[in-house]
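One structure, as structure tokens, below. Some questions next.
One protein chain is absent from this view; the other protein chains keep their places.
Chain lettering (A and B) follows the sequence in which the chains are written, and residue indices restart at 1 in each chain.
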Amino acid sequence: MDGYAGRLLRVDLSSGKTWVESLDEARARRYLGGRGLGARILMDEVPEGCDPLGPENRLVFAMGPLAGTFAPGSGRYTIVAKSPATGGFGEAYTGGFVAHELKYAGYDGIVVQGKAPEKVYLAVTNDRVEIRPASHLAGRGTLETEEKIKEEMGDLETRIVSVGLAGENAVRFACVMNDTDRAAGRTGMGAVMGAKNLKAIAIRGTGRVALADPKAFREHALADLAKIRKHPWLGDRPGSAGNLGTAGGVEDLSSLGILPTRNWETGAWEYADRISGTAMKNTILIGRRACQACPVGCTRVVRVADGPFGGVRPEYGGPEYETVAAFGSLCQNRNLQAIALLNQKCNVYGLDTISAGSAIAFAMECFEKGLLTEKEIGFRLDWGDPAAMLRLLDLIARREGIGDLLADGTGRAAAKIGRGASELAVEVKGLELGMHEARGKKGLALSYATAPRGADHMEGFHDPMIAAPNAWPEIGVVQAMDRFTLEGKPRVVRLAEDYTSFINSLPICSFMSLTVAGVRNTEELSGMLAAATGWRDITIEEEMAIGERAYNLARAFTVRESGGKADDRLPVKLSRSLRGGASKGQVITDADLQAALQEYYRVRGWSENGTPTEAKLRELGLEDVAQQLATKGGGR
Amino acid sequence: MSRMIVADMTKCTNCRMCEMACSLATTGAFAPTRSRIRVHVFAEHFKHVPVTCFQCADAPCVKVCPAGALLQGEGLVRFVKEACIGCRMCMLACPFGVISFESEARVIAKCDTCSGDPECVRFCAYGALEFRESELAAAPKGRDFARRVAEAAKG
Partner (left out) sequence: MSQRRIVIVGNSAASLAALESIRRLDGKCPVTLVSDEPIPAYSRVLLPYLLSGERHDLSLRSPDYYHRMGARMLLGRRAVRIEADAVVLDDGTTLPLDRLLVATGSHAAIPDIEGISTPGVFPLKNMADALRIRGHLKGARHAVILGGGLICLLVVRAFLKLDLAVSIVVSSDRLLSRMLDAEGSALVQQRLAEAGVRVLTHADATRIVARNGRVRSVMTAAGDELPADIVILAKGIRSNIELARAGGLATGRGILVDPYMRTSRPGVFAAGDCAEAPDMLVRGKKTISATWFEAVAQGETAGANMLDLARPSLGSLKMNVMETLGIAVAAIGMTEAPDAEARVLVRSRDGVYRKLVISHDRLVGAVLVGDVSEAGPIATLIRRGLRLSELKRFDPSRPIRYAELAVQWGSSVDDSATALVRWDRPRPDSATC
């Protein structure tokens, strides 16, 4: 099979056995890799009701047909498992160099099950796979772990996936790190890995990736590159992602009134310019990096040598947008150096910056309203106090004191605190919202409410992208739409989600695709996919179907494990009007949401309860999933 | 005009496109370990250094090759694969270590600038690689001699 290694590395940490499972072409074509393949494996192998932190959960590292090539943005892979944060479908995406390296080693992915009796790490050098002791790495930070493992592997080119203290302590929003500064952030995949006693995976691949049609592949890649380089945000322009990083848009978002501020109270912040990409460039930025095969280079490299927030090293990279907002405007913290240090700590501990910042902001509001006291916290937690934020982050990673409460996520913490705290928790299904104000982008709200992994800002689209007509004729989106309305959005949201789901099954960096950056490269992507695999007859319709299939699989898993319609809701705060900024007064009422949901379910081919119907599943070739859902009781 | 591939390490982002483009062009598949341009990383100093053959005008590898497999050309050090015995003296002579060894074919491998249209330069999105005149390649003393030996040497 061209483009694929045709092999999955299977690891059972309970027995210590590893083996290779073949990935056949039929399966590859239906699910591609990434989310699609991950969801399929979860559905097949994870028993209903299993403990996400237990041995039966599967932890899937899934690449796809473009890993190992120079398709722009192909340095990407997906981690899939049942989530300890949401209890449903968990997935996280990350860049770096691991995807390519694993492909060169001869695998399309790794599936880990069981639990090792002691802490271990997996050492993969081409065909040679070993499970090695890792107790000496317990509690160590990402860089330290990587350096030690590289020494043990005897090869500085080794690529490493790892968890830090947070994952080892089962913090529900612990992430999985790779290549020192890349995070597979959301849904607590780090906790799953830590619970399996798997400290790290070390990979060295010296093989090759062959294609069906290298010549055509190269042509499509060059065409894709040309389009990306011409793109206003992806190319080399003053305000581009490469030059200012993803935090380059902070001031703009604030002026549109959609920069989450003060735990979602308002959408504009007078200090937005202190934490933006421009501020970074003028102060702590020393350069930029890229993931493998990426022509954009949005990774920031920063240094803070001295001062109260000193010790920020280049290896750990600099904060990107979500981080800058979550630790900045959301907490009212204007100190960019502190944000850089918080970012580094999250990379050292292996913590999702979105959820961590959200947890701190939530705690700050609780403190303001007297729901959490100074005594309980151990210190004052005023808005915008960076020193307190750093202390609290340490407590969370260590699960000490108040950190232990917050480490379970804002939803659970709020439930424990009671007294109305749940209204201050801004999450859906247990996943905190990405730093995007849905009251100013209502199509996004629909994704937040319905996405399989919880409040997902990368699932659908952001409404400003379809403000002008003919946004994405390639997938059938031609009408201009107002960001402040939910009218007509369900159809569009579904289309965008299906295409993104295809992107996430490749997987390829979302920035390099239609629905997230608006790059008109659907043909080039199809072209590369076809040239890699030999599937010359692949069409965009089939790609959308693959995406839809993966989306429905993920949704079905969530429905099976934790529920459907009942959990398709929005945080209370979004039903309150936005306090300030250009989107002031905007709100999403429950009535608005319910109407949109019904329309969305219909468009998706789901029941009124938000469960994929048998007809829909059959259409997607997922009859077995229909059976599983039927025996469960047809969704709540 | 003799040109060489010059790398600016302040622009390199470590994306490794050059390694993939080279290995695809020279081996037909993506295999960065067989690329003739390699990026060396110094994470702690935030430096990424792409290094490949400088096409020296007065190449030590040419002088030392005992099998006549490396020939001094104008702006190019030409490798004749059929003549190579894999002794690797060129690897020892090259101060830059840009010559690698193909363990299967048992001959050396070295950048040949893709016949004057280097793939690595084409695929670098950051302008970190340029194919241009450089002080080394245009060393005046070496030029005349280079031309003569190019004519006179074997092949």
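As a convention for this text, contacts are C-beta pairs under 8 Å (C-beta built on N, C-alpha and C of every residue); 3 or more make two chains touch, one makes a residue touch a chain.
Quantities reported herein were computed from a predicted structural model and do not represent experimental measurements.
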Next on the checklist: Checking the contacts here: which visible chains does the omitted one touch?
Outcome noted: A, B
Item to check | Selected from B:F30, B:F54, B:F79 or B:Y126 as touching the chain missing from the view | outcome: B:F54
Next on the checklist: Tell me which stretches of chain A touch the chain missing from the display.
Outcome noted: 154, 156
Checklist outcome for this item: Per the touch rule stated above, chain B touches the missing chain via residues 6-10, 40, 42, 45, 47, 49-51, 54, 56, 63-64, 66-68, 85-89, 91-101, 134-136, 141-142, 144-145, 148-149, 151-155
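Keep this in mind: only the chains that are shown with their structure count from here on.
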Item to check | chain B residues within the chain A interface of the complex | outcome: 10, 13-17, 20-21, 23-24, 27-34, 43-46, 48, 122-123, 125-126
Next on the checklist: For a test of understanding, state which residues of chain A touch chain B in their complex under the given definition.
Outcome noted: 68-70, 75, 97, 100, 104, 180, 206-211, 214, 218, 222, 225, 228-229, 236, 286-297, 299, 301, 313-315
